[in-house]
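Remarks on the structure that follows.
The complex appears here minus one protein chain, its other protein chains still in place.
Think of it as A and B in the order they're written, each chain with its own count starting at 1.
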Amino acid sequence: MPPEIVIPAIDVRVIAPMLTIFAWATVLLMVDLFMPGKDRKLTGYLALAGLAVTALVTLAVQPAPGTSRTSFSNMVVLDSFGTTLTLILLLIAAFSIAISINYLSYHNIEMGEYYPLILFATGGMILLGQSTNLILVFLGVELLSITLYVLTAFFYPRYTSEEAGLKYLLLGAFAAGFLIYGIALIYGGAGTLDLFEIGAFLNTSLAVGSAFPPGALLVLIGGALVLIGFCFKISLVPFHMWTPDVYEGSPTPVAAFMSVGTKGAAFAALLRILIVALLPFKIYWLPVLGVLATLTMLFGNIAALMQPNMKRMLAYSSVGHAGYITIGIMTAGTHGTESFLFYLLAYALANMGAFAVLITLERRGEMAWSVDDFAGLWKRYPLLAIAMATFMLSLAGVPPTAGFFGKFFVFAAAWEDGQIFLVFMGVLSSAIAAFFYLRVIMRMFMDEPVREVIPIFNRGLTITIGIAVVGTIVFGLLPTPLVSLVQNSVIALGVGG
Amino acid sequence: MYDNYVFLGLFLIAAISFPVLPLIVARLIRPKRPTPIKQSTYECGLEVIGDFHVQFKIQYYLYALAFVIFDIEVVFLYPWAVAYPELGMPALFAMLIFLAILAFSLVYDWRKGALEWI
Partner (left out) sequence: MDLVVQIMFGVTGLLILGAAFMVVSVRNIIHAALWLITCFFGIAMLYLLLQAEFLAIVQILLYIGAVAVLVLFAVMLTRQIDDPDEPVLFQRWRSTLLITAILFAAVLVPTIYNHNWLIFADPQPAFAGPRELGFAFMNAYLLPFQIAAVLLLAALVGAIIIAMEDQEQRRVRVLTLAEEVALRGEREPSPPTRPANPQPASSSSNPTPPPAPEQAGEGA
């Protein structure tokens, strides 16, 4: 019997953001190819323009809160959760490019392809935030991973960059294996890859029999494997081993991009899978995520405590923050995605800012990002020291910074869900984390300089640090507009509506 | 259902026996008197120079990379071509977009000099 030929109705608005960014990236790649001369800064500025255009397109197609549009056989959904996440991701990408433009030429690794690759990765992240089909989730993960393997190894003269790229590639391929195996098992059990249909399948099959139906069992095992695949991407303990080495070896802007962007997008996709498809299994995944979050918060922060290397310290700190975001995910079923989104934005601002400050202090041909370089910064560059102190306070979760409200919302939602142990562990690990964040501040303000470090400033770095400081403080003092934005960002739980 | 494969199997057997059979026959009827000269590696009638593990040029690898990408493209094209008579114009546009994206990668290859032979 030949299948019926149905040309699906294509709603271009649903894929407008990623369409824009992919088209821009492809054209930019070609423009860069035929651009004369060796200076690639123009490519970077064009990439920034592309991100701005994508942001405008996203704002233009933004659906009203609570409504959603689907297209391409319900494979992608455009809901306000997706668009808010897209805007955050675009901001992260814009920061990353802004801090890269001079970094690349300064360190002698300037190549025009860098910027289209960042755009491709961002497109993959947007796709992850919007897809409601496991095939697209896999494609999104691969798109952002493959570009990041290359970007990680971009610091060609550095031996550690190659090591980082290879390490990330091997572990990423391993994680992709888990992911695709899990997806195959889910398909085998549920007979569909659509998240909504998987959820419906589980609801009906679990409602009927008293025994555990075999199809649902396959979905459960597959879901566990998918979770493991994502745990690698978001570096939850014990799947975090690659994180410090990869962050340290990769170019600093790429490390910044990875630490926030990849995590945000992968968390968003995981959130959608857990809430839309695997909600009937909440009794299974909730405790697992709780254990992972606890381990991640404790281990990430304790490991960061012992790091004299700033870049590795930030890597471990990003592992720790993944634990807090995990709590945000766990409460998303009952409290919506607001704490997740708020935390992500606060963390993005502070972390991108901290990496930007690190770049100003990074010297050509060196691979040491010692905490010592921050000693006495206050006496020589007071503004830079204040900016760094703001980021450290926000990452530590001290009021009046955005980081405080991020942690506050996450813990409040978990408290209301009765996850009291988790809140306790979160507060405890935050107290541990405060030690190493405050240590950096102490060294900046109290100590004498250990060696002469001359920061490099340029427009991109200055603007990034400026926006990050202003954002961190403004959202720390006046969180209301942001709260209303994230409260209106509702994840679509069904088709249409 | 498998009737069509009988011929395939016959072809397979014929293809395998074509090189294997002469070797077996030769082994059975040939005289065997090895000398060191006879057993040395034969390389275009010359003395063997160096190790056989020569390092390849990266250029071969770049070719192979491009080949993989366009091989995958062929795999996508084939089902499309089979279904095309029933799909009509929209499918043509969809495939043109697909091919255009991949054509960019060809342009990239060419412009970067990955297709140059050295």
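One rule holds for everything that comes next: a contact is a pair of C-beta atoms (placed from the backbone, for glycine too) under 8 Å apart; a residue touches a chain by one contact, two chains touch by 3 or more.
Quantities reported herein were computed from a predicted structural model and do not represent experimental measurements.
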Hidden partner chain, touching residue among A:61, A:88, A:150 or A:176: A:150
Full-complex contact with the absent chain, from A:16, A:48, A:218 or A:456: A:218
Interface with the unshown chain - residue positions in chain B: 1-2, 5, 8, 53-56, 58, 60-62, 64-69, 71-76, 78-84, 86-87, 90-91, 94, 97-98, 101-102, 104-105, 108-109, 112-114
Residue numbers in chain A that touch the chain omitted from display: 2-3, 5-8, 10, 15, 22, 26, 29, 38, 72-73, 75-76, 107-111, 113, 116-117, 120, 123, 127, 133, 135-136, 139, 142-143, 146-147, 149-150, 153-154, 156-160, 162-163, 165, 181, 185, 188-189, 214-215, 217-218, 221, 225, 244-245, 248, 306, 308-309, 312, 364-368, 370, 372, 450-451
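We take it that only the chains that are shown with their structure count from here on.
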Inter-centroid spacing, chain B versus chain A (mean Cα positions, whole Å): 41
Touching residues (chain side chain A, partner chain B) in the complex: 2, 5, 7, 26, 29-30, 33-34
Residue ranges of chain B touching chain A (in the complex, touch as defined): 86-87, 90, 101, 104, 107-108, 111-112
